[in-house]
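For this view, one protein chain was removed and the others were kept in their places.
Every chain is named by a letter (A, B and C) in the order it is written, and numbering of its residues begins at 1.
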Amino acid sequence: MSTTQANALDMEQLFEVRRVLSPDGTLVGPEPDLTPDQLKDVYRWMVYLRVFDQRSLNLSRQGRMGTFAPFGGQEACQVGSAYWLAKGKDWIFPTYRDHGAMQVLGVPTKNIMRYYMGDEQGSKAPEGVNAFPISIPIATQLVHAVGAAWAAKIKKEDTVTVGYAGDGGTSPGDFHEALNFAAVYNTATVFFIQNNRYAISTPNAKQFKTKTIAQRSLAYDIPGVRVDGQDVLAVLQVMKEAVDRARSGGGPTLVEALTFRYGPHTTPDDPKKYRTQEELEEWQAKDPIERLRKYLVSKGIWSDADEQAVYDWAKETVNAAVEAAEAEPRPSVDAMFDYLYEKPTPELERQREYLKAYLAKKSQGEAKTHG
Amino acid sequence: MSTTQANALDMEQLFEVRRVLSPDGTLVGPEPDLTPDQLKDVYRWMVYLRVFDQRSLNLSRQGRMGTFAPFGGQEACQVGSAYWLAKGKDWIFPTYRDHGAMQVLGVPTKNIMRYYMGDEQGSKAPEGVNAFPISIPIATQLVHAVGAAWAAKIKKEDTVTVGYAGDGGTSPGDFHEALNFAAVYNTATVFFIQNNRYAISTPNAKQFKTKTIAQRSLAYDIPGVRVDGQDVLAVLQVMKEAVDRARSGGGPTLVEALTFRYGPHTTPDDPKKYRTQEELEEWQAKDPIERLRKYLVSKGIWSDADEQAVYDWAKETVNAAVEAAEAEPRPSVDAMFDYLYEKPTPELERQREYLKAYLAKKSQGEAKTHG
Amino acid sequence: MAKLTLIQAINDGLKVAMRRDPNVLIMGEDVGINGGVFRATEGIHAEFGADRAIDVPLAESGFVGAAMGMAIYGLKPVVEIQFDGFLAPAHEHLVNQIARIRNRSRGRWHVPMVLRIPSWGGIKALEHHSESIENWYVNNPGLKIVAPSNPYDAKGLLLAAIEDPDPVLFMEPKRLYRSFRAEVPEGYYTVELGKAAIAREGTDVTILTYGVHVHTALEAAEKAAAEHGWQAEVVDLRSLNPLDLDTIIASVKKTRRAVVVSEAPRTGGFHSELVALINDHALEYLEAPVARVTGFDVPMPYLLSEDFFLPDAGRVLEAIESVKTY
Partner (left out) sequence: MAKLTLIQAINDGLKVAMRRDPNVLIMGEDVGINGGVFRATEGIHAEFGADRAIDVPLAESGFVGAAMGMAIYGLKPVVEIQFDGFLAPAHEHLVNQIARIRNRSRGRWHVPMVLRIPSWGGIKALEHHSESIENWYVNNPGLKIVAPSNPYDAKGLLLAAIEDPDPVLFMEPKRLYRSFRAEVPEGYYTVELGKAAIAREGTDVTILTYGVHVHTALEAAEKAAAEHGWQAEVVDLRSLNPLDLDTIIASVKKTRRAVVVSEAPRTGGFHSELVALINDHALEYLEAPVARVTGFDVPMPYLLSEDFFLPDAGRVLEAIESVKTY
């Protein structure tokens, strides 16, 4: 076969989009292996995350939080990607937009809020929760995910790691290096790429020429799959296969989830500069929460009362987290010096002393001025 | 089609190795569109480069040159990759092992020798020869090749650029970034990868999992091709297609040439640590020069006298280059300061003055001691 | 003359450069239709089209390296790095290639390119958005480093940087992007690279600084005048490489006391080089050790602790007091 034929492969067909529910909630794929309780749990998570996300964006707009990166619209990806992971064992390496998945793995909502309020303490996952701190430098976390899985393999542990990235996150060299290393050393890493069609304002067409991201798997000889990222049951199914394969020694998988963020890239961003209202509405019509709700209702396991209850619970729980986050004291001066090394260097101790003396003098001075 | 099917594609078949001559010099592919004079010219180049390469490695071993990177065994790749380029117009971005291609494009042999003797002057290609200086940092040159082609496109010029790399050179992030940029912006760039099976001691199997490098083209939706790198007619044919496509607006191509270096990675390297004698001999049996010679002889356009003449000419010409290179004066102190910026900064002038004064004092002192 | 903010002055400078030289183009993440996350490139895509206002795939190594390829081919790319911390992936191209190519090709090729880098802290941004990257490069010859502190200089230095045939890191004080307006001439003018400015004249102490902290220094100088009657001379370096040593040394010899201010971590910053230069050229004039007011040897903290980290006028004033009362 000649080059031309290889390059004439129809990638959209080869990497057909996996789907379980149609946008109106009817089953179009194999019924998922989830109990009604699990289905409801998944639904509750998505609702919770949406409530959390909207609340956080509001806090940010009010200046009660710093710049925030909302994932609204991507809840199915957030929940489905982390749902099957073994807590206390498996690891995730999230971006700034994956604080939904972090919560599903067990990071308290308060931590995420403290992070975006500007407190390093927010990046400290509780013991037993292997959620790495958010990585802002795009795609760097993917090689960390490979390294951790590689270590597990060397230690003969069947830990799985998930590395998150967006469509823009497929462009840096680290994406390539991560997939290549994972393939060569057959690490138990799932690369979960949320293709929300834009990297800030940059559309897919300016990010890559291919019609799919999943086909990049062919460059590493690892499984690749596209999935409807607004269909949580499909995401769950695809991730179950990928996680199980990884855990049983089958190596890495590249997952491309097709999704959309409803809101701005981060608080100051104005998506109207680069997206149309139609595009937004088109995606809102495929909403992941609404889709699952319709399915649950059609299965007869979800009522209006359940719906009311879950939103009430979500709002209350998020409110409590906001309160707790806002009640936290400001990080101390000491905290700035205490954590860089196991033991601060002599130079750091000198600097700490200087700064504390200065701040003490300053607050005395201020006390005098205002007193 | 499911993932499994996509990943079950037979890449070795999809990217069949292009070949024109079998190792014994018989035609196995379409007869190439080359005049007898061109065929002989190609042959002469390969012989010249081999003589040059062996001589240089010897000079390096004798300490008359610094560390040298020989390409012996890869002459078909060196000649075939640069042969069709338009001198004074097209650009190449070579590695430390592509000084054969550089010479084909017009860099004087003496320059290459001065480079390896340790004189920056060797990196200065003559006006009209667009051979970029050797890049040692692996794969960086590939993005430069894309940038230059991109600039040409913006300026509406039909310049073609060739970026060189080895099998190891496909691992750094820059490989990925270069191919992705070239694909998105459809630049006239040919990525010419010499897969000589090792990156220093690291074999292909520890560098990537795939059976081919060419299949990486699928990740960017650009043409990819594998070619027998010991068959200069095949390399010429593949490069002609790629260069023509690039020039006519068809965008980038990824070429994987299967080849082998006979010698050490660089002077101090001992390939016996990581390669077997059998493997070497297996490849020597496919020698590119011998193969073309047999073909020329079988076509009746090459005699023993021609053979003698070409080797005599090659040795003499290389000898003359060695003499010229060794006759060059040492780079001056001024040269160290003169070229960093268009105009040295005041600080550089102060440093130059200090060093010259010191060296003058030192040589006076030495003159005294020895005088 | 129009009164412009610093970001408007940069936007204006870019347009002026692009109008007069068809080889100048801008590239970077979201610099096209979006006009850049700080709006530095607003209107450029509309005026000059997609070939000269290029949105790139998200890969700094790739687009900085590609820009070098463009530059050697004869274009003049002005590359926006979205935030300082994201320059790091391009490090290899900067140190091993861009800084060296003129030298290694003995002048056959050169790289007339500008990297615009929104720099330093003070806007309470997310992690990696408030870095002092100059110190990755001050010990790495081959890159010019320029840092304006006001709208007039921003435009004039940017135009000079674009005109310069060698690569320039153009560090923009993002905290000052919109903090004040100043008169900026229309059209083309340049401010010479490598010439410091005396931002405030004085006789009692010299404050050496650049970029955002010229303003911290000026504020401290006013306080010193008000509280002690001391006149501090504030030297705005404007360019770290080339450096205007003559102006620095002349001022220190005059005032016999010096304070250096920068928000980079204390150890090994360019501020340390300034101390070393004073040691070399004016030690015997000093009445007191040079005082350094800097960041601390920790990463820039998250926003709630940012103020702990950044030098403020109070710390500079304290330093002035220390050198005056030594």
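Quick note on the criterion: contacts are C-beta pairs under 8 Å (C-beta built on N, C-alpha and C of every residue); 3 or more make two chains touch, one makes a residue touch a chain.
Everything numeric here is computed off the predicted structure, so don't read it as measured data.
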Contact list for the unshown chain, restricted to visible chains: A, B, C
Touching the absent chain when the full complex is considered, from A:E177, A:D231 or A:D269: A:E177
Candidates A:A6, A:I92 or A:V143 - the one touching the absent chain: A:V143
Contacting the left-out chain in the complete assembly, out of C:V138, C:L237 or C:I320: C:V138
Identified contact with the non-displayed chain, of B:P70, B:G173 or B:P288: B:G173
Positions on subunit B contacted by the hidden chain, ascending: 66-67, 96, 115, 117-120, 122, 136-138, 168-169, 171-173, 199-202, 206-208, 266, 268-269, 273-274, 330-331, 333, 335-337, 340, 345, 347-348, 351, 355, 358-359, 361-362, 365
Sites on subunit C contacted by the missing partner chain, in the whole complex: 61, 85, 88-89, 91-92, 95-96, 99-100, 103-104, 127-128, 132, 135-136, 138-142, 241, 243, 264-265, 267-273, 275-276, 278-280, 283-284, 286, 288-290, 292, 296-299
Hidden partner interface residues of subunit A, rising order: 91, 93, 120-121, 123-125, 127, 132-133, 135, 137, 140, 143-152, 154-155, 159, 161, 173-174, 177-178, 180-181, 184, 335, 339-342, 345-347
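Rule of thumb we're sticking to: only the chains that are shown with their structure count from here on.
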Whole-Å gap separating subunit A and subunit B, where each centre is the average of the chain's CA atoms: 44
Subunit C residues counted as touching two or more neighbouring chains: 56-57, 59, 61-62, 89
For subunit A, residues contacting two or more additional chains: 171-173, 206-208
